[in-house]
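To keep things clear, I will list the structure first and then write my remarks on it.
A single protein chain has been omitted; all remaining protein chains appear in their positions.
Then we have subunit A:
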């Protein structure tokens, strides 16, 4: 009984799969057939920068549903990035994935490993996606030259600095190189005897592995390939040694938490802060002083890695749903919506044309800091897109923490972490094949 049932489904699936290319060439045939049947899509998303995003996204989705007959999208808030990923993977596990979801870009290989993602390269090429999306953003959803998502809420780390503190010391501009960063941090650190009054620099904890990848890129190394990590390369070791030097000099906080570091910056307990561009609106509005934003200082070159995520489309669903999902993803990332989204949230608009909109130009005039983050995007790339990225991140964070706490030397910590993570990746890949 059961086998007959599954055969039937498979046969139907194959048949519709075969029919798809022919049917899609005949839009006239397709449209009337579907007009009387509403395609229902589920869209799972996290809330990254503020609770209001929930209202904004549900508002956008109601607009979409109102203007698109035959498609009905259900907005499903799914917690943080990690929660969203868990929820999607659970749904995939029972064979009923949502039509679309918005994960962090690092999870690309994880989802590809689960064979969960629809390849949207051809649709994107016949559209204006490759021309109009800012390259650094589009690339976060590319693997082996195939596109698996439309970048929606990208962010990168930037250097925030307390302009009042800079002014008081007569420092005119933000540091541009690692050496200048070190000097500036030393100058800004305030100690009263043994008691610390203000750190020169804090690197937002919890995501410090993300900033660390930025440091590797600034030193000319992309510290991963799609099936291994390269943290034991000299460029990476040099980056961690540089952090250790700053900590030893007493001008950089050896550890912090994500929210705590933002709080410290707003309270004036640290003069410079590496944090996400996603925090711009909050830091700018909640700080009792003027907030400056600058590129993360460079070594050999500018560099950053992308946070945030693309909208991905599920592979295991009907073609009608896939097409509707593409329509929705395309609509969420169109010029006007990206401009409005960017202004409302502080995330960076992914389209060049969005930045040319008059209201975006006006936003940039009001908040010139936003442009810095956008410009840094051209030097940025995807973040740690390896299988088992979550465990990889934990290993790297632990290696960094132990080094900065003085328990282990930078080279040893990174070599150990690399070996451990690469072993784990090999295991995951073997399991996927077998």
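Methods note: contacts are C-beta pairs under 8 Å (C-beta built on N, C-alpha and C of every residue); 3 or more make two chains touch, one makes a residue touch a chain; residues count from 1.
The rule we apply is simple: contacts and distances are computed from a predicted model.
UniProt lists the omitted chain of the complex under the protein name "Carbohydrate ABC transporter permease" (options: "Branched-chain amino acid ABC transport protein", "Cytochrome c oxidase accessory protein CcoG", "Thiolase" or "Carbohydrate ABC transporter permease"). Considering the whole complex, the residue from A:78, A:188, A:271 or A:370 that touches the absent chain is A:78.
In the complete complex, the residue from A:66, A:94, A:172 or A:365 that touches the missing chain is A:94. Note that of A:107, A:155 or A:342, the residue touching the chain absent from this view is A:155.
Listed by residue number, the positions of subunit A touching the unshown chain are 42, 46-52, 54-55, 74, 76-81, 83, 86-87, 90, 93-94, 96, 155, 258-259, 261-263, 266-268, 275-276, 278-283, 285-288, 307-308, 346.
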